[in-house]
Each structure stands twice: as C-alpha cells, then as structure tokens.
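Excluded from the complex is one protein chain; the other protein chains are retained at their positions.
So, chain A:
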C-alpha cells in the first residue's frame, strides 16, 4: 500500500509543492522549520484539505486527483493520524477514544472495545482504559493517541510532531517505543517534525522542506553528511550512532567505543554534534577521552565553517572554521585525529 503523492497547495504567499513516495513499511520524515508547509502536506494527505493540483495515491487507490476531479474525503480514507497535542476526545474514556474509529466504521461496541483494550495493552497503558484523557500524563496521552491511530489497521500512518508536546525525559522513552511500533507497522508512515533527532531516530528516509519545497532528500546519514542548505547543515549535522551501553562506555554496532558522561545500559543511540568534534593532524595529548584516527572523505563549506565528513572506525561529521581548515592543510584523503569530549556526547535509549 505504498504512498505516492505529488501535490500543490496555494496558501496565500506560500505555495506548497511537494512530491513524496513512501514504500510499504517505510517511515519518511518530513523535516523543516515552522511555516515550511509540513502540516499543510499532512492535512492534504489526510484529506482534510483538498490540494489545488496534483495526485495522492495509496496502493491501487487514488485519494486525490485534481485533474480528474477525484477527492476522497478524510473519513473515507483508511488512515491513522497522531496529532501534535494528541486531540483525544475529552468526553470519552481512553478505551472509547481508541474504539472510536472502529465504531464509526461499523464495528459493534463490545468487539471495538475488546480491540481497543488489546491495543492499549500493546502500547503499555492497559490499566488506564477507564480514565478520561484529561487525567493522563503527556506520555500516556501520546501512547493512547498512537493506539487510536493504529487500531484500525490503516494503510497510511500520519504523525504530526508526535513528540513535541512531551517533556525531555518522557520524550526519550516514548521515542524509543514509537520506533518499535513503527517497525511493526506494515503500511507507509509519514512523520512531520521540526526536530532532527526525531527524524534521525525514527525515519528510514528524510525529506527536508523549506518554503513549501523539498530542498533535500535521502537517508538520515546522507542528509546529515551532505547538507545542501545552511538550514539543513545547522539542523541535521549530528551523527547518530547505534551501540550498546555499558557503564560510561558505548560499544558501537559498527565497531569502536565512545566514552560518555552518563551511565547507560542496553541498546542506545550516541549523538555527536559536528561543532563538538575537533580535528588534529597528530594524536592530541591530554583530556579528551574520545580520540579516533580517521580519514577526511569530503569537505563542504557552509558560511564561515567547513563541514568535514570523516571515515574510520567511528564515522563522524566535523564542523571546523575555514581558518582552522586551512591551517590544518586538510584535503580529501588526509589522515586526521578526531576528538570529542565525553560531556559533549548525547546518549539515549533506542
């Protein structure tokens, strides 16, 4: 049931013109600043906003085809949507919220409730089914909203800033759970976010949108290594490395070790921002606990800094000033030493 969409929406001064393809089981992140047209795109895919031109198709079904005059309204599209602030119906219990979509599609109440309870158990809030949404924490509400979106086995899952309403701590655990549920979901997923970490951690592919247009597309690693605009460079520079934590050391899945400041255990992500990576021509002495030999693969200037893609035991991206870059005499193929302070490495569960 792969998604193919190419739409144009005129929104006052901004024209949103985007094309997307998402395969079955694939998660596509649409990343961009506020007002770039991300939410407009999601509303078009959901059928809440008819596009001014273009087509939207999921599998063999056409949902929008403006030249042919086709527009399937939202309530006839087999999709699930998770909204930014969840939008759980305040007058219904959590179970009835999750059962809502099954009831509108004709399932009888006992069966719909049973299915809803099963999903509440799957997202880990089985015991909260009788509560009103007003009495849920942010993380619990997010889980309930996900269950409500997925219970009807939709062909397309739409996530609108699904983690932005959560505080930093809850965000980490909920993000890790969301990742697991997305991995199990057989349909296509489109995730809209302005947070690069969400995009990197959750998506198979990233599309960066600025002013209503796609400025870059690729895998998360691709986009962070070869940013094509300053916005992307600033936003998605961080390298995200999977590994297994053990005390203050993370053993990377791709080989190599990273020292971190916090104690961790189990599968984690290590995130390194390019500006915290220092480059040296000889092995640095002294404090940094993370020092790796590497080779410079490519260098792309951005403003006053140069983004350096490094290859080695630990793949990294480094931002160095243009002056430093010249002083180090760097050129593609040059062997270098890269160092990062343990306190500059972010680590979180995956």
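Everything below uses one rule, namely that a contact is a pair of C-beta atoms (placed from the backbone, for glycine too) under 8 Å apart; a residue touches a chain by one contact, two chains touch by 3 or more; residues count from 1.
Definition applied: contacts and distances are computed from a predicted model.
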Protein name (UniProt record) of the chain left out of view, among "Beta-hydroxyacyl-ACP dehydratase", "Multisubunit sodium/proton antiporter, MrpB subunit", "Aspartyl/glutamyl-tRNA(Asn/Gln) amidotransferase subunit C" or "Molybdenum transport system permease":
"Molybdenum transport system permease"
Any idea which of A:47, A:129, A:162 or A:312 touches the chain not displayed?
A:47
Among A:66, A:87, A:291 or A:324, which residue is in contact with the omitted chain in the full complex?
A:87
Contact with the hidden chain (one of A:23, A:57 or A:74):
A:74
Residue list for chain A contacting the dropped chain reads 43, 46-48, 73-77, 79-81, 83, 87, 89-92, 100-101, 104-105, 148-149, 152, 158
